[in-house]
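Excluded from the complex is one protein chain; the other protein chains are retained at their positions.
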Amino acid sequence: MKLRTTSAAAAAAVVLALTATACGTGSDSGSNGDKINVGIKFDQPGLGLKTPDGKYAGFDVDVARYVAKELGFAEDKINFKQAPSAERENLIKNGDVKFVVASYSINDKRKKEVDFAGPYFLAHQDLLVRADDSSITKVEDLNAKKLCSVTGSTSAQNVKDKLAPKADLQQLGGYSECLTGLENKAVDALTTDDSILAGYASQKDHAGKFKLAGLRMSDEKYGIGVKKGDDELRGKINKALEKMVSDGTWEKLVKQHFGPSGYKYEPAPKVEN
Amino acid sequence: MSSVLYDTPGPRAKRRNVVYTIAFVAVAALVGWWVLSALNDKHQLDANKWSPFVTDSNVWTTYLVPGLTETLKAAALAILIALPLGALLGIGRLSDHRWVRVPVGAVVEFFRAIPVLMLMMFAAALYREFTTISSDFRPLYAVVTGLVLYNASVIAEVVRAGVLSLPRGQGDAAVALGMRKGQTMLYVLLPQAVTVMLPALVSQLVVIVKDTALGGALLGFEDLLSQARQITANYGANTIATLVVIALIYIVLNGIITNLAGRLEQRLRRGRKSTAAAIPAQAAAPEAEVKSVSGA
Partner (left out) sequence: MFDFLDSGQYDLLGAFWVTAKLALYSAIGSLIWGTALVSMRVSPVPLMRSFGTAYVNLVRNTPLTVVLVGCLLGLNQTLGITLGGGRSEDIGFRLAVLGLVAYTGTFVCEALRSGINTVPAGQAEAARALGMSFTQVLTVVVLPQAFRAAVTPLANVLIALTKNTTVAAAIGAVDAAFLMKTMIENETDALFAVFAVFAFGFIVLTLPTGLILGWAAKRLAVKR
């Protein structure tokens, strides 16, 4: 029996071409012995951002670097991994990362799944509004406004449940999407932690366009997430954080990352043990 | 066919066509001008929003190319697994044995009825809860799983329709030669069905490439589309520019696939003609028509 050569050749060509594509992509394994995996945000300017040159920058990133150094890992031994908000608990629970520094506010629900070192920063839920917009001065003003936040975020939940149930809340995939709408007046305010908002407001492309409303609508204590029950690591990280505050690094980093935006940050919170 | 629908334009029809053309251009230009000027008003056409894609090679090396690689990886894996699986399911649905035909049919119909996005979300949750797959690969696995389940069942239908489209005589002749059922399928029916199936299979490949974007938008898969978030975080919320560039990449990629498929199909058809007509015109009869339709 002779196969139809053309059909066979064609089919083989398709398979080969596809195999070639599949093989072209190598893979590198997650955790390896002398390196440490740390979860950060990749898309939050000022806190954790993957910059175009492939490096990472932001306050959280520098805190992570400092803590890792105290744990005995030099900067080139740190392996940064993206920790999107919804994935943070899972990354820690599955051991994909040793700890997470990603604007991770400590709350009871999360405490059931992971442990927190810190806090190392105190942020508040706030609003970002257009620089020339002075119509929002208190939380109640939001009820007649279009508000934007990120799908599933605690800030969104907070507004819906407590602060301004009547506000027209739009939930989008990312903060940049909200910013586009804010800039073009499709929404009136973007709500999340003031630290994140300050990061966006101080980007050079946004200079002078937006301002923080300065409403302290909640307290968000940023902690460093570690595996539940890993008290040894938690203790070490707490020590590192205390040292970071006492040797002045904390002040320096905060000035460096939040200074330009004119964001009035809180003093370093006391580490809870 | 289209030329059958109207007479060769005479002087009056020609003039009328010119009028229509002008009217059409006017409307298109008006809409285009409105969109562009509105975009311009909102500073979306400012050079600094677009120039990174031309002047800063880092945008490509750090975000777009790795994203495209992930997209291609997911698509290639999905099609490589789905093709043989789909072929098996398709043949299973043609089986003479009821106990094979019925369950396979149920599986195929089930996965064809469920949106691929839901399959992906379910797979992602499954992997997260019950496996220890590293988070680096979990979204990829989830996306590929969803794509394979859906597309294998679509390909199964394509294969079935392709085989059914062949003239009965082909199978009968093979049986008369004393071939076993497996041989008939493998050496006689499937090779011929490939030609009929190819357009549908390729359009399915385009569907797969497009569907990987679902993972990027909703599952944290770091594909081409998901890079938009990081690019816009770095270059001053240039969402429109980024989205346009990403859409163009998808269009070019899928255009290439479709183009290659067209050439491949022509070659196959030519090959068929030169070795005496094996498939008469029935192959194009309505019930044999192999059509696949986008999943998302």
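Order of writing sets the chain letters: A and B. Residues in each chain are counted from 1.
In this text, a residue touches a chain if its C-beta (ideal position, glycine included) is under 8 Å from a C-beta of that chain, and two chains touch if they have at least 3 such contacts.
Every value quoted in this text rests on a predicted model; they were computed, and no experiment measured them.
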Checklist outcome for this item: Considering the complete complex, of A:K55, A:K162 or A:K185, the missing chain is touched by A:K185
Next on the checklist: Considering the complete complex, identify which of B:G67, B:G216 or B:G236 is in touch with the unshown chain.
Outcome noted: B:G216
Checklist entry - Touching the left-out chain: which of B:T21, B:T131 or B:Q266? => result B:T21
Checklist entry - Given the full complex, what residues of chain B touch the hidden partner chain? => result 1-2, 4-7, 9, 13, 17, 20-21, 24-25, 28, 35, 38-39, 42, 44, 110, 113-118, 121-122, 125-126, 129, 206, 209-214, 216-218, 225, 239-240, 243, 246-247, 250-251, 253-255, 258, 286, 289, 291-296
Next on the checklist: Just checking the interface: what residues of chain A touch the absent partner chain?
Outcome noted: 86, 146, 151-152, 168-173, 177, 180-181, 184-187
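Operating definition for what follows: only the chains that are shown with their structure count from here on.
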Item to check | chain A and chain B, separation of their C-alpha mean positions in angstrom | outcome: 34
Item to check | Parts of chain B lying in touch with chain A, wherever the complex brings them together | outcome: 42-43, 48, 52, 56, 58-59, 61-63, 69, 72-73, 76-77, 79-80, 83, 128, 132, 134-137, 179, 183, 187, 191-192, 194-195, 198, 217, 220, 222, 228-230, 232-240, 264, 267-268, 271-272, 275
Next on the checklist: Help me check something: in the complex, which residues belonging to chain A touch chain B?
Outcome noted: 1, 3-4, 6-8, 10-11, 13-15, 18-19, 21-22, 24-25, 27, 29-31, 42-45, 49-54, 81-82, 84, 86-87, 90-91, 94, 96-97, 173-177, 179-180, 183-184, 203-206
